[in-house]
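Removed from the display is one protein chain of the complex; every other protein chain stays in position.
In order of appearance the chains are A and B, and numbering begins at 1 in each one.
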Amino acid sequence: MAPDFFEDPRRRDIGQAAEEQTFGGSEALAETVVAGRGRTLRTDAWRRLRKNRLALAGLVWICFMIILAASADLWVPHFFGAPTAIDTSKVAQQSLLSPSADHPFGTDKLGRDILSRTIYGARVSLIVGVVAVAIMVVIGLILGAVAAYYGGWWDSIVMRTADVFFAFPYILFSIVLIALLGFGLQTVFIAIGVIGWPSIARVFRSSILSVKNNEYVDAARAMGASTPRILFRHIMPNAVAPIIVYGTMSIGGAILTEAALSFLGVGVQPPAPTWGNMLSEARSSLFTAPWLMLYPGLAILTTVLAFVLLGDGLRDALDVKLKE
Amino acid sequence: MKLRKHAWIGLVLGIILVGALVALAGCGGGTATTTSSSTPAGEQPVKGGTLNVYINEPVSIDPVDLEESEGTQVGQALFDSLTTFDYLTMKVGPAAAASWDVNADASVFTFHLVPGAKFHDGTPVTAGDFVYAWNRLCDPANKSNVSYHLAPVKGFDEVQAGTVKELSGVKAIDDNTLEVTLSYSFADFIYVVAHPTLAPVPKAAVEKDPAAFSAAPVGNGPFMMDGTWQHDQSIQLKAFADYYGKKPNIDGIAFKIFKDPETAFLEFKAGNLDWTMIPTGQIKATQDQYGTSDDGYTGNPGKQVQLGSELSIYYLVVNTKDDIFKNPDLRQAVSLAINRQAIADTVYEGTRAPATSIIPPGIVGYEDGAFPYSKYDVEAAKAALTKAGYPNGQGLPELTLSCNSGGGHEDVMALVQADLKAIGINVKTDFTEWAAYLKKLDDGTFQFGRLGWVADYPIIDNFVYPLFKSGSADNKSKYENPAVDSALEAARKTLDESERIKAYQAIVKTVGQDTPVIPIVAYKHHHVTSARVFNLILSPNYLLDFQDCWIKG
Partner (left out) sequence: MLTYIGRRILQMIPVFIGVTILLFILRAPGVLPGDPIKLITGERAISPALYNQIVKENALDKPLWYQYGRWMDHLFHGDLGESYQLKRPVADILIEKFPNTLKLALVAILIECFMGMAAGILSAVKRYSFWDVLVTLSTSILVSLPVFWLGMILQVIFGIKFKEWGLPYLPISGMTSADFPGWVHYVLPAVTLASISTAYAARITRSQLLEVMGQDYMRTASAKGLTGGQVIWRHGLKNALIPVVTYLGLDLGAMVGGTILTETVFNWPGIGFQIYRAILSRDWPIVLGAVVIIVILVMIINLLVDISYAFLDPRIRYGRVAK
């Protein structure tokens, strides 16, 4: 269940409920979006975000993980060994060592350093999170814009396709896509990204619909602004806030999905270290070497938590409705 | 060994076995000596109790389709075939057939059934039930995965093609006499009919409701169904009161179905299983906690961990038609570079043994070191690599090692990769799922990959004929050697036991020189019995002996 939450059918219906309320012309989301646009949004939001200590902690942790992952090549192999390095002549002596000064997190069955693997695992998780969400956002924005702006048949086609995607059990759909495309990092991006777009499309579509008939858009149109110009200058800024919030949380979701797919054996393949396949390997040593299970699990938890807290913080910061 | 082989020749050539009921029937249990040596002194069998056994969800427990280990485990408790192979004494013994005759060129086998034997529904077991069961197995409409067991029988191809319904080679002479005619001489057929999938089935019960029969088969073995198969949950068996052979001590067996050994092992630790597989990673700790079986097969309190050899081999298959790997020197270099001991010790915690031949120990005619390049010798590997034209790997492109994911092969592949890097061969791994992997093997679009092979019968033919005969569907190396092909045909026709074994051994050595496959490790059991179970034997072919064990406490 974990990994599918952020993109699963439930999300649709929360989105849909909000959307329908908005559509009815009565509810808060429309106001939120309209009132929260422009330059003040950014400064205000940053000010509010800084006050939210949990969100700030999330941001700091994410930056820390990014620095760790990005700089790994410079120092990790030197201190702890490369994440995939095996010395077959000494593998028996180095297998399943408990944490020590040489190996602060211990070693796995093939004598590879867990700390090193955990740090390199962060690379995969962060890259998957960011790229998959980027794919999701790009597809979602394009289709959402098409649906909302052109309406009619376009709207029906996009939204019914979204329904088809939603109707599929999420994780099963990603396994089928992976079976289709073959294993690999790119496949995981695509599987998570391609399946996740409908949520973004819905959020974006409803944002557009809520401002489409506002006076200033009408005014812009009357002044002869082109469609793309209207979209980018007048509508996009209003839709940015929910997309940022949703995107941030989706990164956490994508990391969880990658871990689950790797745990099931269909994600990023060994020997490349990922948190998911490290946990899958750890399952066989649950009693003899519990540290194998501990660190990758904690890494997933803290990183996803950081994105969730940051997303919460951003939502509160950007959400005018909750402004005191 | 020698004496035993001579005794065996005599047996095959038509000595009628007597004293059938004294010997162990059914599942090939331990002999008296083994039992007494590994059972704690002073322990006497007690009656009663239900044995809780771990299995995976079987594909089928009906003899029409006993293919994988799990269904066969249940099937062998429900059904008795004509013969049984005792792996501890390496001899074929009587089961549903009390005795048998073989004609001079080993193409006609006449089986004399145990008189008065009954199915679980009380109907008598007759030769006609074997005829029915075997025709049922071969009928394409029944979609059996394992009809190939009867391929040597006359009329097999016609039945498979659907042109006729009945095997012309199987006849019931009378209720207690079954005559089987083969389409070629095949003295090893006695081993074949020990397989539980060739057991008799009662026609009336099957035809009344085939689906119900498959869910709760009516057999002739020591145990009968207690209720029906609860898919993904359990299969309950109870002792059959009218069994013709030795009656078991236990009252019943509860096969508990788990998706993976990790979960089952947790249940074992919680005290809910009497026998389970130990997940790799926990074997040493389990040995420390529960003690290790003396012979590797028999579990007794305090000596509970079973680590005996199995009849399976784990190997790398090399595409002999690949532009780079068509060079035998390169294949030999790869084979010499692999530290099999490290794989066995680290990945499998010593529960698999380095393989020195494609034939595993336990097969009649096994020779240690039959594959000369199946050893770890870095210097020799480097020399072979130079001879292949790639000194220190110079000029050799990166090779691709293919493997199916999710089967726990990742660690082995990582070690092979590291070993080859050490002599200058760069390898990248390519994990795909089973479907895609199998397609690569079939299409020959791979360089080298991994496979496993499990013996159906303890004979060399069972490895070399499918794996190395030109054009065989299981010959994934695409190995072609006319000398091996003709030697294989000749060996199958050789009547003399020792001659035949020698012929097969020579074939194994020829193949070993060519190295179309690279043996890695031979499988061993990694199972554990509970502290309340005595004398529970797990044979090398992965069958539990339910008749000789007992439960106390």
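The definition used in the following text is that contacts are C-beta pairs under 8 Å (C-beta built on N, C-alpha and C of every residue); 3 or more make two chains touch, one makes a residue touch a chain.
Keep in mind it's a predicted model, so treat the numbers as computed, not measured.
Touch with the chain omitted from the figure is made, among B:T123, B:N272, B:T292 or B:T510, by B:N272. If you put the hidden chain back, the residue from B:E43, B:D105, B:D209 or B:D232 that touches it is B:D232. Against the chain not shown here, chain B presents residues 59-60, 65, 67-68, 140-141, 143-145, 147-148, 160-162, 211, 231-234, 254, 256-260, 263-264, 266-267, 269-272, 406, 432-439, 442, 451-453, 466, 472-474. Taking the complete complex into account, residues 1-5, 8-10, 13-14, 17, 20-21, 23-24, 26, 28, 54, 160-161, 163-164, 167-172, 175-176, 179-180, 182, 252, 256, 259-260, 263-264, 266, 276, 279, 283, 286, 293, 297, 300-302, 304-305, 308-309, 312 of chain A touch the chain not shown.
The criterion applied here is as follows: only the chains that are shown with their structure count from here on.
Taken together, the chain B residues at the contact with chain A in this complex read 262, 279-282, 284-285, 339, 342, 345-347, 405-406, 408, 410-411, 413-415, 417-419, 422, 429, 431-433, 435-436.
Note for the complex: chain A touches chain B at residues 84, 86-89, 91-92, 95, 109-111, 179, 182-183, 264-266, 269-271, 277, 281, 283-289.
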